[in-house]
Every structure is written in structure tokens, then in C-alpha cells.
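Every protein chain of the complex appears in place save one, which is left out.
Chains here go by letter, A and B, matching the order in which they are written, and residues are numbered from 1 within each.
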Amino acid sequence: MASISLRNVIKRYGSGKTELQVIHGVNAEITNGEFIVIVGPSGCGKSTLLRMVAGLEEVSGGDICIGERIVNELEPAERDIAMVFQNYALYPHMTVFDNMAYGLKIKKVPIAEIKQRVDKAAGILELGHLLERKPRELSGGQRQRVAMGRAIVRQPQVFLFDEPLSNLDAKLRAQTRLEIQKLHRELGITSLFVTHDQVEAMTLAERMIVMNAGNMEQFGTPEEVYSRPATTFVASFIGSPPMNLLKNAPGGKPGQILGVRPEHLDIGTEGWALHVDTVELLGAERLVHARLGDEKLIIRTHEDQGAPVVGSTIHAQPRLDRLHWFDAATGKRV
Amino acid sequence: MIEKRPGLTVLSHVVLILGVLIVGFPLYITFIGSTQTSEQIAQAFPMSLIPGNNMLETYRTALFGGETQAGSRIPAAAPMMWVSLVSALVITIGKIAISLLSAFAIVYFRFPMRNLVFWMIFVTLMLPVEVRIGPTYEVVANLGMLNTYAGLTVPLIASATATFLFRQFFLTVPDELVEAARMDGAGPMRFFKDVLLPLSKTSIAALFVIQFIYGWNQYLWPLLVTTDESMYPVVMGIKRLISGDSYTEWNVVMATAILAMLPPALVVIFMQRWFVKGLVDTEK
Partner (left out) sequence: MEKRVRFKSSWLPWALIAPQMAIVLVFFFWPAAQALYQSLLTQDPFGLSTEFVGLENFRRLWADDTYLASFTTTAVFSLLVAVIGLSIALLLAVYADRVLKGSGVYKTLLIWPYAVAPVVAGVLWLFMFASPMGVVAYYLRAVGIEWNHLLDADHAMTLIVAAAVWKQISYNFLFFLAGLQSIPKSLIEAAAIDGAGPWRRFWSIVFPLLSPTTFFLLVINIVYAFFDTFGIVDATTQGGPGKDTAILVYKVYYDGFKALDMGGSAAQSVVLMVVVITLTVIQFRFVEKKVQY
């Protein structure tokens, strides 16, 4: 177990005229045993950041520390880390047992201990009956667990997860999420988990780094990120359906954007006058797509509150303690 | 970005350069040889490694034939290169044409004994001409095809590499295209000409390179079916210049070798991308 420090981490590709900076100074102090999620849309740099921590990409600027060591110049093998890849990266020609034992064999761990560690990990992940199979004989979920088993067996200081749930179907994803949480509670190893799915981020993270276009927009707990988003990006990225962002809200100052979540608008007799465009019934709740002037917004209502008529005008009152103001030019919270 | 040790990169380049040099060394020697006179070669022990100044004369003799100072009669290489060119192109175009048609039939039609036909064609992949030289020679002789372009080329079109490749490719073309063409009123040959052929361009290009080289480099078969010097391909011509008994004009031999290597090498280098793709895809 170890802490991780990211100090002004920068990543550049190319040189001279073709130079492109893709990560612009990320700063984060992660304590021992924390489960940190790095979340953001495709291309925001989250995988690149993870791979820099792993040693698979060079650090162009700044420092990365694992424990008390600066690891910028260290090979992946020297950093005492383990990684779970998006496509599992299991060695196809080896059995499940050998896949998990590979790293230990290299470190010349005695055979008896290898067997003990592999069996223990297999027990935790329910892989005991699959140890002699080859990866191609396993289902996606089973391969996923083998990939995690391989990481656990190494007993590293840090776990790195690179979008490990992306290739699983929705049900399996939900199941595996719970397993990962359980695993973390049991083993307590510092973990960095990359995903583009904000639901995964919200459910797994103790704290999360929200990234956009190479910038770290916010670093906080799920609670903080949800109730006090630092930028319009974070505000609209976290929460589904996303937060409504209005440029010309009544009562707003010019040059400022008002943010209010769909669940924080109450339909009633008072408040803003809205024109109803469409209504979607999702089962337990309804999404009302409406317009304020020429700006669109969404309201979330409970299914027994009655459906507004499409084309009619309704009134909705935002909860005054749930308003967020952002500067229109910078997107930052005011 | 694992192992950023610069030492390893230097080593890689060293090994590769060494490989290139070893691979290119025979070519260099050949080139040098072609620039000297045969006396220079015969008398220098060893042959010098720098180019001589007899290049033009040597190449002229090689291309157009003539008598050398030592009295050997050199047959002109130019007509032989023409023979090589024609046979290579006939083999290439012939093979590609009939294979396209056969593969189209096998993939897109249902007819009795279709599977038998497919297996018959498939079997030809297994036996190169070298294995059936005797009887094939007899057949060609009986058909009066000795010393003809037909005799040089037609038996070599028999093998099915191209048909197989095209079949593999056609199987990956989406069915929806056929259905759309049908709705547009296109018959099978229309579909073949307007849809399938344009899609097959890369495969055709790759096969062109492979078959051209195959045809140009044929040695054993022309050796058997031609006795008339005017029908010798250039690769045969070279060998005949090295005679055991009389004096070998090495410089002319080397010049002819360079001439013989040039067209296929140019084809490979200029069509490298298709060639590599086609070669690797054919066999997989």
C-alpha cells in the first residue's frame, strides 16, 4: 500500500512544429488505501494519465510519486504496481493458473508460495474450478476476474484499472462493480480506476478526478462533485440526466450561467413558465423536456405526480438552495 | 514506452543495417561485375570492389548481342526480356481473369457439383508444376504448343492460388450489396462488373505483383518447352551464358542478371504496399 502524488504532471507528444500537449498539469495527492476514479469523456487524457503512472508512457513534465519515491524514470516492473487492462490482456497460450503465476515466477517466488497465493486469489474471485483452463474457454466476466486475480496475486502497492468494465454487458458490469468494491474493502490497496462512465465513478470512488481535454477540472468526493461542481463541464458530466445550464435564467446576472439539476425543479403553480415539448415515462419517474424561452431543460418528476400535457405551459420552481452559478466565459463556479 | 534504453535502439539499427548489407552484397557484386570487361574480371584476383568503366559497352553487348573480344557469341537479351515480359503478363492477366470468373461463380451461384468443382480447383494448390513436369510436357507437345507463348503460359495458369484468394475476399463482401443491386435491376454480370470488381481492386493489385514475379521468374518449365532461342525467357538466357566448357563472359552475365532482376524488382518496390498486404492475406 502506498500513497500516490501527481505533481503538475504534463504530457506532450511530438516535437517542434508538431508538438501537442495533451495533459496540462494535473495535481493530486492520493493517500494510502484510497480508491480513486479518473473519469472523463473519450480523449480527455485519463488513460494517458494512468499509463504514465504505470510507466507505459513517458512523463513530459512534473513528477509522479508512489510512496515516497519519484518514479518518473522507473520501468513498470520496478514500480511495484499491477494493472487490469480493458481487454484483459491475458496470455492466451497459458492456463489461468500460469497467467496468475507469471509475475511471481519472474520474481522467483518459491512454488509452494505461488500456489498458495494463486489459490487464495482464486478463492476470493471464485476462479478455483477454472485454474486449468485457457483464456479462450472463458466468458468475458471470467476473463475479467482472471485479470484481477493476476493483479491481486502480486500484492502490489498500487492497483491500476484501465476501463476494465467497458467490454462487459450491463448486468455483468453492475455485478462486477460490486465485486470490485468488496475486493477493495478486503484488501485496501491504493487504486486508480479509469472509466468514462460517470455511474461507475459515482459508485466506486472515494474521491474522483474529473478530466476534460487534458485538464483536471475537479478532484473531490462523489458528494462534492455532485453538489458543488467546480465547472460547467463537471456539472453537466456528472448526473443523469445532466444538470440544466441556462444562460438567460430569470434573476440571473449577465455573463453568468445558472445550473439546476432536473431533480431540483418542482412542477407546480409557481415559478418559471415553461413550454412542454416531450414527456418520457421511464417507469418510476418521468422526464419532462421543456423550454424556457429558447433554452431547453429537463425536469425529473415522480410517476405519480401526473403527466404534463405536451404543448402546454407549466410552471416549475427551482429549489433555491440547489442553484449553481458559473462564469459564462471560464465555466468556473462563482 | 517500455525500455527506453537508447542502447537497444542503436543495436536494432545496427542489426538491420547489417541485414540490409548482407542481403544487398550479392547485388553489389553483380553490379560491379557488370561494369567491367571480362578480361578485367578474369585477370583480377579477386575482382575489384569498385565499379569499372566498361558499363555502357557491357550492357550494350548484353542487350543487343554480338561478338566479344574472346570470340564468344552473345545472344541478345532484349528479345528474351520481351519474351519474359509477354509471358509474365499473359500468366498474370490470364490467371487473374479466369480466377475472378471462377471465384464469382463458386461464391455467388448454386449449381450441381459446385462443391466438387471447388475441391478440384483447390487440389491444384497442392501440386506445383515441378511435380508433374513429365506428363505435362507430353500434353503440351501433343497439342503442338512447344516453343509457343501458349505453351509457356497456359499450363502455369492451372493452379488455383488466385481463385482461392478471390473466393476468400468475395465471402467478406456484404450480402446487402447484392440485394441492393438486385433491387436496382442489375443482373449478375452487371453486379460483377460494377460492384464486385471495383471492390476487389486491392486484391487484384496484390495478385498482380505476385503472379508477375512468378511468371517472370519461371525457369524449369521454359527450359523444357522451348528449344528455339527466340522463345527463351531472360532467366533462361542467363544460365545459358554460363557454359562449363567455353569461356564465360562474366561481365555480360552480370549485366544480363541486372537486366533480368530489374522489372520484377521495380514492380515489387512500387507496388510494395499492395504486395505485402496481398501476400500476408493470401496465406492466412
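Things worth noting here:
The rule we apply is simple: contacts are C-beta pairs under 8 Å (C-beta built on N, C-alpha and C of every residue); 3 or more make two chains touch, one makes a residue touch a chain.
The structure displayed is predicted, hence computed values, not measured ones.
Contacts of the undisplayed chain with visible chains (whole complex): A, B.
Of the listed positions B:77, B:90, B:146 or B:257, the one in contact with the omitted chain in the full complex is B:257.
Checked against the full complex, the one of A:25, A:43, A:67 or A:103 touching the unshown chain is A:103.
Contact residues of chain B toward the unshown chain are 2-3, 8-9, 11-13, 15-16, 19-20, 23-24, 26-27, 29-30, 33, 41-42, 44-47, 49, 97-99, 101-102, 104-111, 114, 117, 120-121, 124-128, 130-136, 138-140, 154-155, 157-160, 163, 171, 175, 178-179, 182, 187-189, 191, 213, 216-220, 223-224, 235-236, 238-239, 242, 250, 253-254, 257, 260-261, 264-265, 267-269, 272, 276, 279-280, 283-284. Where chain A meets the chain that is not shown, the touching residues are 54-56, 75-77, 81-83, 85-87, 89, 91-93, 102-103, 106-107, 136, 150, 154.
One rule holds in what follows: only the chains that are shown with their structure count from here on.
Separation between the centroids of chain A and chain B, computed from CA atoms only, is 56 Å.
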